[in-house]
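Note that one protein chain is taken out, while the other chains of the complex remain in position.
Take a look at chain A:
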Amino acid sequence: MIDTTSLQRLQRVARPRTPSALSNALVFGWRAVLKFKHVPEQLFDLVMTPIMFTLLFTFVFGGALAGSPGEYLQFFLPGILVQTVVFNAVYSGMGLSTDLGKGLFDRFRSLPIWSLSPFAGLMVGDILRHLIAASIILAIGLILGYRPEAGILGVLAAFAMLIAIGFGMGWVFIVLGLLIRTPTTVMTLGFTFLFPLVFASNIMVDPGTMPDWLRAFVEVNPVSLMTTALRGLMGGGATLSQVVLAMIAPVALTAILAPTTLWLYLRR
């Protein structure tokens, strides 16, 4: 099958001009796009849960919670977008853990490239995933009767914020992916940590009826802060302080966890 002459004929090639860090990162982003092409099933995982949540909460609980399904959808849809993005971050952690287990990253680490570029590429993939999933959920919302009162600009601002939230949360799972060898453990741990944050928030219901101690938590829960800001952006009437409060967690996570990621990666 292999003859040595074909190898000798193989042209000896010298290294071309060193590519920039940005170029390295974009190549890894291209890898993420190829993954969508070859494993389109992953989108199914990403959107099925939020679609089911939207339908279930709107039609089963909506009337009881907000008077009518239509009114509830108006309240719930921005929240389910936050939930979708937050949960999606778990999958990128799983993907990273799988890659690390297979030795693929050993190859990347032995290349003369910008050390963080594989992670930048993961982030590009994540952002694409967030955008695709959020668009599908929004489209279903629109079909069911959701109306973003702030119009197109409001929706664009909301999507920009979703990307920022996904970017910040992404680091949590990249760090977990680096620390934990088994992808399923990453998933279990991720959801254990995220469920209380997502459910003890103002995504599904107004915290007004909750006991004081729980309400105190819900009001400072970063997920609630994000949801409040997103509702404001899509429904109109967002204040600067709402947006700033929502961005505290993503900015802090990036500031702390990006250097942690680099340290963990180089130490391995």
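We take it that a residue touches a chain if its C-beta (ideal position, glycine included) is under 8 Å from a C-beta of that chain, and two chains touch if they have at least 3 such contacts; residues count from 1.
Here is the rule we go by: contacts and distances are computed from a predicted model.
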Identity of the absent chain, which is to be given by its UniProt protein name, from "Daunorubicin/doxorubicin resistance ATP-binding protein DrrA", "Cbb3-type cytochrome c oxidase subunit", "Na(+)/H(+) antiporter subunit B" or "DEAD-box ATP-dependent RNA helicase CshB": "Daunorubicin/doxorubicin resistance ATP-binding protein DrrA"
Of A:L22, A:M52 or A:L104, the one touching the omitted chain in the full complex: A:L104
Candidates A:T18, A:T182 or A:T239 - the one touching the absent chain: A:T18
Chain not shown, touching residues in chain A: 1-19, 23-24, 27, 30-31, 34-35, 38-39, 99, 102-113, 117
